[in-house]
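Moving on to subunit A:
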Amino acid sequence: MSAVAATPQLELRGVTKRFGGVAAVDGVNFEVAKGDIVGIIGPNGAGKTTLLNCISGIHHLDSGDIRWEGASIAGMAPHRIANLGIGRTFQIVKPFGSMTARENVAIGALFGSAHMRRGMKQAFALADEVLELVGLKAKADQPVSALTIPDRKRLEVARAVATRPQLLLLDEVMAGLNNVEIDEALEMVRSVHATGVTVLLIEHVMRVIVGVCRRAIVLDSGRVLAEGEPEVVLRDERVIEAYLGERYAKRLKSS
Partner candidate 1 sequence: MALRKLALLAVAAVAAFACGTTSAGPTTGSAIILGAPLGLTGSLTKESNLTLQGYNLWLDWINAQGGIVVNGVKHPVTLRYYDDTSSANQSAVLMQKLITEDKANFLLGPYGSAATATDAAIAEQNQIPMVEANGAAQAIFNQGYKYTFGVLSPANKYLQGVVDMAATLNPKPTTIALLSADDNFSLEVANAINDYAPGKGMNVVLFKKYKNGATNLTAEVQAAKAAKPDIVLNSGHLTEAIAINKAAKEQKLNAKIFAYSVGPSTPDFISALGSDANFVYDGSQWTPQVKYTPAFYLSESDYVAAYKAKYPGLGDPDYHVAESTAACLALQRAIENAGSLDPTKVRNALAALDVTVFFGQIKFDPRGINTYKPMVVEQIQNGVHHTVFPATVADAQPMYPTPNWDQR
Partner candidate 2 sequence: MIATAASNRRRQRIFLIAGAILAAYALLAPLTSLDAAQSANVPLLADKFWFQIATNIAMFIVMATAWNIIGGITGYAAFGNVAFFGIGAYTTGMLIAKAKWPFLLALPLAPVVAAAFAALVGLPLLRLRGHYFAVASLGVGVAVGELVQNIDYAGQPVFGGASGLFLPIFRIDNRGLFFFYLMSAAAALSIAVTWWMLRSRLGYGLIAIRENEEAASVLGVNTTAYKVAAFALAAALTGLAGGIFSQWNVFVNQDNVFPITYNIQMILMALLGGTGTVFGPATGAVLLYLLIQFLGGTLPISFDLPFVSSDARPIVAQVILGLLLVVVVIFVPRGVIDFFGGRTRLSVAYLRRSLRETSL
């Protein structure tokens, strides 16, 4: 177990991604240990989603390196990164519209982690398990078009979980949900984490970060501004004034 402590599961070193002349992600460094649950916060346009796209291989890095269990994954195709055990969701859900919920999740089970690859039958069996885990079992055979927005968010998570990831990247799965739905979603994230999956999540909703994360990373203009325990980071004067603004600052104090 000491080896785990020595080598972080995920390690970002000077990760930089530019669009045109603008650096959306600019020299970001951080580490995520196995089994951790980490939140990334920051205002709109801070580069959070771009960072996730860099990790999951959708964007190629302009410079820097991303290491997975000690080996570089920079420049790898998204499917290979997925096969290594890094799953993700999209902020704007991207379901496979012509399929049922069950089939959507089965895709993750069919193609996900390379060393846990399975046949059609086992894939559908796993899909059913995961659907139960996220609370979509009753709607397994419905077409995606029949699902509500919160259900589609669940489906997005379920699909990623079905890939049997060791690390799950969640991109604002709580956005657009009401308080009750957020609580349910939080429960879902906790239960996924409880199965031993490392979680790295992007959120706008502060109580999510505070509620589940052990650590938070604050991003602004593509750079890491602060890092640490959520409560500590969120009370950091610089963070409050520079990023969260008056409104959040007040709300936080009143809570």
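Operating definition for what follows: contacts are C-beta pairs under 8 Å (C-beta built on N, C-alpha and C of every residue); 3 or more make two chains touch, one makes a residue touch a chain; residues count from 1.
These made the cut because all candidates are chains of the complex that A comes from, given by their letters.
As the structure is a prediction and not an experimental result, all values here were calculated from the model.
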| item | value |
| --- | --- |
| Touching candidate - 1 or 2 - for subunit A as found in this complex | 2 |
| Candidate 2-touching residues of subunit A, taken from the complex the two chains share | 56-58, 77-83, 87-88, 90, 94-100, 103, 106-108, 110-114, 120, 141, 143, 159-160, 163 |
